[in-house]
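Here it is: the structure, laid out below.
Heads up, one of the protein chains got dropped from this complex, but the rest are sitting where they should.
First chain written, first letter: the chains are A and B, and each begins at residue 1.
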Amino acid sequence: MNLNTLAWRNLWRHKRRTLITASSIAFGVLLAVTFTGAGDYFYTRMIDAGANMGMGHISIMAPDYNRAPSSKKRLHQAEALKQRVEEFDDVQSVAMRIQGQAMFASARKSIGGIFFAIDPRQENSDNNLFVKAMVEGDMLPSASGSSVVLGTELAKKLKLKIGKKVVYTTTDKNGDIVSAIARVGGLFKTGSDEIDGSVAILPLHKVQKVLGYQQDEVSVLAVVLSDQRYSNQLRDKMQALPQFADVEVLNWQQTQPDLAGMIAVDKGSNYISQLLIALLVAAGILNTMLMSVLERRREFGVMMAVGMSPKNLFLLVMLESFWLAILGLIIGVIVTTPWFLFMSQTGIDLSAAYGDGFSFGGVLLDPTFKLRLFKESIIAILVGLFGLALLSGAYPAWQAGRVAPVESLKTL
Amino acid sequence: MKVLQLASRNVIRSSHRTMVTTLAMAFACAMMIVFSSLMEGFIVGSERNIVSMNTGDIQIHQFGYRDDPDIYKQIEQSSELVVAIRQAGLMASERLFAYGLMASDNSSSGVQLRGIDLDFESTVTQINQHIQTGDWLDTADPHGVVIGKKLARLLDVSIGSELVFVGQTADGYMANDSFHIRGVLKSVSAEIDNSGVIMSNTMLQDLISLPDGAHEITIIRSDRNTDLDAAVQTINALVGDDLEVLNWQQLMPVISQFLETAQVQSLIMLLFTYIAVASVVLNAMLMSVFERIHEFGIMKAVGVRPWQLIRIIYAETFIQTLLASILGLLLGVSITWYFVRYGLDLSSLSEGISFAGLALDPVWYAAWSFESLLSPILFLFVMTTVAVIYPAIKAAVIRPVDAIHHH
Partner (left out) sequence: MNNFLRTKSSYRVLLFLLLSIFSQWITAEPIEQDSERVHDLLNEVDDLWRGKSSYAITTMQVKTEHYTRSMKMEGWSKGKEQTLFKVVEPLREKGTVTLKSGNHIYTYLPKTDRTIKLTSGMMMGSWMGSHLTNDDLVKEARLEEDYDASISFEGERDGQNIIEFSLIPRLDAAVVWGKLVLIVLADSHIPLVEYYYDEDMLLARTISFSDIKMIGDRERPAVLRVVPADKPDEFTEFTYLHLEFDLELNDRLFSLSSLKRR
């Protein structure tokens, strides 16, 4: 009889035991999908939200700008660089932006804050968080003009409403103090008081004039990718181009090290949790297989006595583990799919727990708990659990192969 | 007694099988203990990080100071108040703040000066142990200051660099003095990282001509296991209605909310671990009873009554679980002890990080708690009891003939 068939049949001699063990593997699949999926979703959301707050997944900047930002340092020929970057696959959008510190003043009050100067034609809700967060009035009508969009908290502190004016004072390309006026055209609310209380969105061309920049000079080209995972690879590709020799090309990990660190640590603890559960699943499989080997010692003894080699016995038990793992994975996939589909499409709304906005490491999140799985993650989970099952079957299989025929006949 | 004897003899007799089941359960138990302790450590650790780095358990301010930190919004008679708080059995220290411009040779930036009480600050926070480079403040060097990590980068300065402060004194004159950098902090909070300059409060009082009073009193419980609300009440009784007394959760609602969420998450993780354990235990116990149906059949045939059989099975299970929990406890406690002492070093993943104003320690320590040791064992007992119900009843009601021919 074929070893394979024998292994399969052996499994079904203890239906209950096999099913319980298989379901513990299936449970492992469910858990791994949930944890990894939550991570894949959560991290992608955070990275995307972080990128959409101004710097993109990849930022192209003047040398040293990232370390010590200053309006003196600017990117020249940004227009040409932008066109070159847009030629890359997976680049979703490239936005020219100027970022800087400014004082915002009304007749009543003045407050220090940050401005992003943008060209509204290059911005949309997919690459700019603030576009999505508008609550009153409109986003800038054009890149010139003198409209400004303020965070709700900033407007409140300045005692300003839509249509009122605000004077912003900043430092131009020569280090001189310059100021200009803008009228409040809209308000955004991200939910983070820190951001809503300090950020203003200004028209790009107007700010270029104020700072003494040329039309194609900006502080950053914010590159948003179709998938944040390509950021390293694309950054390296861009860096290698001669046009980019004199500029700095950085990925989001470099422009937002706090976010990167937070994700790394969170990932670390997520992996540790998963590892513990994997160990438990492995213990379950090991237990099952070992029990089944121990109670069949006599049987193995007989098989060896009739000429089965220890190697084949080892193989037999390994095959049992193999089929058990396959069975478990299949049940796992069957059970997990509807859960995953529900969680990836609808998700669980946690807004009651979080309030209407939740900022995490300065990055804003929408409070829905959802799952998303990268292809690599799916493969990693299946291969990981499968390998785990085989590995835990190895010791019992080795035990089975080790049984001396005569000795095993003696026991029991 | 007889039942127990019989049971233990049975357990010992089937040593190999028992060992496998017991080890699986012991392992599961140990995992639960380790995981609970790590989770406990995360919660305690992040709370301690927040509280002991900067905020303390409770802070006192003049009403309105937190919204608009005006140097004139002082706490009157703060030193008397601090003494009274210490007498009430809590640790307390005064702080003074001022704002202005700090200029280095190459650059300048708006800063927050923090004047701290060098004798008592270390009784309420551990910020003095959080130096990245250089040294902490020293009374012998009043012009030596410790500054935030990002501020150091912004001003492009290092240890020994000279800084000039320009600001305004409380009596309307110009506050101006030069300082040098003694130390640069690790990540503490967004505010300190970006703009914090720490010096002694006597130096700052001198600089801004504010001879007494403080803007903030930071309080910490001597024993973290005592009730926070009770401490708040003690302080409220001391300060009356004129000052704002807030606990750290009120001072940092976002972080406190984040911690609550993290606690729920860790409970969910723990629940999943328990479910995984349950499946291991259930399977192990089911197997170990079912495969002995044959044996039980014989016992029934020689006159053991069903009720007695159930008792024997349960007694065996009990002994086995006890054994497993002792082993699990030993293993779990040793692993936990390691993590409590040395922690799980995540610093290779990232150097110290901060988010939402909370600085994270890159080493993850476990923490002891009575629950994280007891609940896994209780859970183990409950699980085995439940797992054995079905096979035990089956063994009890099965006809001896069927049992003997089982399989």
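The rule is short, and it goes like this: contacts are C-beta pairs under 8 Å (C-beta built on N, C-alpha and C of every residue); 3 or more make two chains touch, one makes a residue touch a chain.
Everything quoted here is computed from the prediction, not taken from an experiment.
In the full complex, the chain left out of view touches A, B.
If you put the hidden chain back, the residue from B:84, B:170 or B:275 that touches it is B:170.
Only one of B:7, B:29, B:51 or B:71 touches the chain withheld from this view, namely B:71. Remark: the omitted chain is touched by one listed residue; of B:41, B:100 or B:297 this is B:100. Within the complete assembly, B:178 is the residue of B:178, B:226, B:250 or B:334 that touches the hidden chain. Although one chain is not displayed, its contacts with chain B can still be listed: residues 68-72, 98-101, 103, 108, 110, 164, 166-168, 170-174, 176-178.
Annotation for chain A: contacts to the undisplayed chain at residues 101-103, 105-112, 146, 164-167, 169-171, 175-181.
Basically, only the chains that are shown with their structure count from here on.
The touching residues of chain B, counted against chain A in their complex, run 16-17, 20-21, 24, 27-28, 31, 34-35, 38, 42, 107, 110, 153-154, 156, 190, 254, 257-258, 260-261, 264, 269, 272-273, 275-277, 279-280, 282-284, 286-288, 290-291, 344, 346, 349-356, 360, 362, 364, 407. Those residues of chain A that touch chain B in the shared complex are 13-14, 16-17, 20-21, 23-24, 27-28, 31, 67-68, 112, 194, 257-262, 264-265, 267-269, 272-273, 276-277, 279-281, 283-284, 286-288, 290-291, 294-295, 353-355, 358-362.
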